[in-house]
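What you see is the complex with one protein chain gone and the rest in place.
Note that the chains take the letters A, B and C in the order they are written out, and that residue 1 is the start of every chain.
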Amino acid sequence: MSGPSDPLSPRSGERVRTRGPRPSLGRRVVAEGVGTGFLLATVIGSGIMAERLAGGNVALALLANTLATGAGLLALILTFGGVSGAHLNPAVSVADASQGGIPWREVGAYVAAQLLGAFAGVALAHLMFDAPLFSASRHVRSGFGQLAGEFVATFGLIAVIRGSSRAGAGMTPFAVAAYITAAYWFTSSTSFANPAVTLARAASDTFAGIRPIDAPGFIAAQTLGAGSAILLLRWLIPNRPAVSDDISTIGDKENAA
Amino acid sequence: MSGPSDPLSPRSGERVRTRGPRPSLGRRVVAEGVGTGFLLATVIGSGIMAERLAGGNVALALLANTLATGAGLLALILTFGGVSGAHLNPAVSVADASQGGIPWREVGAYVAAQLLGAFAGVALAHLMFDAPLFSASRHVRSGFGQLAGEFVATFGLIAVIRGSSRAGAGMTPFAVAAYITAAYWFTSSTSFANPAVTLARAASDTFAGIRPIDAPGFIAAQTLGAGSAILLLRWLIPNRPAVSDDISTIGDKENAA
Amino acid sequence: MSGPSDPLSPRSGERVRTRGPRPSLGRRVVAEGVGTGFLLATVIGSGIMAERLAGGNVALALLANTLATGAGLLALILTFGGVSGAHLNPAVSVADASQGGIPWREVGAYVAAQLLGAFAGVALAHLMFDAPLFSASRHVRSGFGQLAGEFVATFGLIAVIRGSSRAGAGMTPFAVAAYITAAYWFTSSTSFANPAVTLARAASDTFAGIRPIDAPGFIAAQTLGAGSAILLLRWLIPNRPAVSDDISTIGDKENAA
Partner (left out) sequence: MSGPSDPLSPRSGERVRTRGPRPSLGRRVVAEGVGTGFLLATVIGSGIMAERLAGGNVALALLANTLATGAGLLALILTFGGVSGAHLNPAVSVADASQGGIPWREVGAYVAAQLLGAFAGVALAHLMFDAPLFSASRHVRSGFGQLAGEFVATFGLIAVIRGSSRAGAGMTPFAVAAYITAAYWFTSSTSFANPAVTLARAASDTFAGIRPIDAPGFIAAQTLGAGSAILLLRWLIPNRPAVSDDISTIGDKENAA
């Protein structure tokens, strides 16, 4: 998901195959907005549909919500990854910038577009399902367990993005979609892992909503999780220097074995 | 999904790896017909099977219908993509032609084959499940919300096809299948997103059917959605000129960063 | 799935990347036996587990059975494809031979291994679930609709294998697994599409079984379906001649456009 940022960054060790020059910031920001909008429409819309049809069985509703979100993420990252990197997530944009991806001065525009797109996506989902455009959620999501869940969820997401970028060309979209599919079930918070998504879901009194009062805690936990992942990954998977691969192996005793 | 059309189009920026010359129009049209037939057999047949077995739980039935449709689409695009591009959808054929894919004069043959195949697929599904070959659907699908759903569904489909073709060789089949899997749940209309499919599903009084009277509205919404997507994508992901990549970067200030 | 046969066949237009020489017939036959054994253990075993846990909801049981079969097929084809081609199916071996894949004289050994493996797989599944090694099925599967289902299922399978081999390196395992996942739901017979599987499932009085008396009809329909697909595909996707690509384009007026 750091494709478009690579050409600018000599510290970026892995180079996703991009075709031609990086698109203009305007195009990339629109891609982030439209992509995040579709992501939220997917999360909220499929939650509404699932709850309406599941006849009270929450496991069945969450299963449908999970399938739609995971599949939707895969489609969206494959679609917008080549334009903007398909971050769709302020935590990902910050992590990308911290690893020498997009320049820090562009982070603000990315995040603004993600927020705008996220709320537009909520409104779009509500429009399709004949509900008011926005509604404050009453879905309680609180407690230490769920905050721990958000820490773990976001830590894992950043690790997956960074690690999978070394697994071969084009593997990151599959890794991210698979990760979120799993994290909807293995984290107690159903894995928001995204500050823009968290704020926008607070504006939806539906299956996927979150009480506005619970959102700040989620975002704090996400921030801690992302920061911890960035620190670990910086050591675990260091960027190789652009100048010489030889240097990077000096003193690496394992390689002498 | 625009593989076979690329060799003819200097405006086509991305070139899907094709092997050898483009197949004859006859072969491509048969591929579109057989492929669309299997698509409809999948949608209708799995809907019948799911409704019969689900014991009244609509969420469970739609989950099975979704799994079958998404998986079936992946198989069909991988199978027929190398012959005809596997459009299986008049909206996709028109969008492809508008982007310099298949020549406009071939669109009629593509669409005719898709329509013929679609109705044959419905009859085939009914035959397998011991039902009359055709039956007017009584499944009500109307209202502004569902029309908005079809607009969104088709807009997204066209965007996914266009965007994912830049994500790397062979990613489009996965992106399209994942998108439809998600869209069955996140759009209020369960995402027909295909005029040929819409007309043929009107001839099936089963789980996946649509009242004939509701079909024109769906098709109008699909047309608007596809048209809007074509306009946005033309700006968001411009074709690169065939002559020189340099020209395309003139005035693109971002690239000077 | 015709990888290992390509080096011998000048008529084989698509060349799956194989590494080194074709394995010995002994190795390939063992791979077919072990692979088909695991396939049957998957189909039968997951059917038993699903029926035991589903509490009478057949849609839920078939959903689990489908997920296990589709995922298992993907794993098995990726595992044994590089050794024997992972046909795991007499209809596929015959189709492969008819297209210049494995030599005709090897088809007997392939089919014998598939049959032996299939019955061993049934016994293995029964062993794991504490049931008698074999038991005549009482699961009725008859009528014109289901025979039509087997015709369609096998026709589609052969078309998917042949068509997807042109979609890019390594796409066939995904196409086949996705196709069977869909066909479990869209064909009225739940898509056996495999004579060896059909015979072996007759020896299992469980969820996935078939009455022995119904098996011959299924196999006849499968044979007709495979044969029809071979004929259509031979025209739709002709092998390119080994000598010259130029010849194949003579008279192909579409290419002059």
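By our rule, contacts are C-beta pairs under 8 Å (C-beta built on N, C-alpha and C of every residue); 3 or more make two chains touch, one makes a residue touch a chain.
From a predicted model like this one, the values you see are computed outputs, not experimental measurements.
Put simply, the missing chain touches A, C once the whole complex is considered. Screening C:Leu78, C:Leu116 or C:Leu133 against the full complex identifies C:Leu78 as the residue touching the chain left out. Touch with the chain omitted from the figure is made, among A:Tyr179, A:Phe192 or A:Phe207, by A:Tyr179. Note that of A:Val111, A:Val152, A:Ala200 or A:Ala226, the residue touching the chain absent from this view is A:Val152. Of A:Pro21, A:Gly100 or A:Gly163, it is A:Gly163 that touches the chain left out of the display. Counting the whole complex, the residues of chain C in touch with the unshown chain are 8, 17, 19-25, 27, 30-31, 34, 38, 41-46, 49-50, 53-55, 57, 60-61, 63-65, 67-69, 71-72, 74-75, 78-83, 103, 124-125, 127-130, 169-170, 173, 177. Across the interface with the omitted chain, chain A contributes residues 13-14, 57-60, 62-63, 66-67, 70, 143-146, 148-149, 152, 156, 159-160, 162-164, 166-168, 171, 174-176, 178-179, 181-189, 232, 235-237, 240, 245, 248-249, 252-255, 257.
The rule we apply is simple: only the chains that are shown with their structure count from here on.
Setting chain B aside while every other chain stays in place, the touching chains sort into these groups: A | C. Centrality annotation: B (chain centre taken as mean Cα position, compared with the mean over all protein Cα atoms). Taken over every residue number at the interface, the positions common to chain A and chain B amount to under half, indicating a different-residue contact. For chain C, no residue reaches two or more other chains under the stated contact definition.
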